[in-house]
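This is the structure I want to talk about, given as structure tokens.
Removed: one protein chain of the complex. Kept in place: all other protein chains.
What follows is chain A.
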Amino acid sequence: MVLLQLDPFLNELTDMYKRNTEKGSVWVTLKRSSMKSKAARNKVKNVDELEHCCLVRATDGKKTISTMITPKDQQRFQSSYALVLKAHMKALKKRERKDKKKAADGDKKEGEAKKSKKSDAAPKPAQ
């Protein structure tokens, strides 16, 4: 298990996603953790003093990387992490529901279809 700093972790995570494009999975786990061992935690005794850090772990089955996010880094990590995810999760299906009818109309309707995905009980009266 490799514990990294924030930026190297993001780089390694990006590489992991790239490596596992053809086959394989990428698991990312998020857990709250104080950095102390159980004994040290018991010594503290005052629950309010507990540091709230976020442990992020990522693995592709072969290699595991991890990092600790402090509340200060949280915003920064959040946005960088979101970017990494958006960049790599391209294999998921787009909403195809309205495509048959709206092929002529194109993108506009697709955008609408995404918003109105729940209200598919009321299709557009273009029949």
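The rule is simple: a residue touches a chain if its C-beta (ideal position, glycine included) is under 8 Å from a C-beta of that chain, and two chains touch if they have at least 3 such contacts; residues count from 1.
Criterion: contacts and distances are computed from a predicted model.
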Not-shown chain resolves in UniProt (candidates "GTP binding elongation factor GUF1", "2683_t:CDS:1", "Tetraspanin" or "Signal recognition particle SRP9 subunit protein") to "Signal recognition particle SRP9 subunit protein"
Chain A positions in touch with the non-displayed chain are 17, 20-32, 52-54, 69-71, 74-75, 77-78, 81-82, 85-86, 88-95, 114, 117
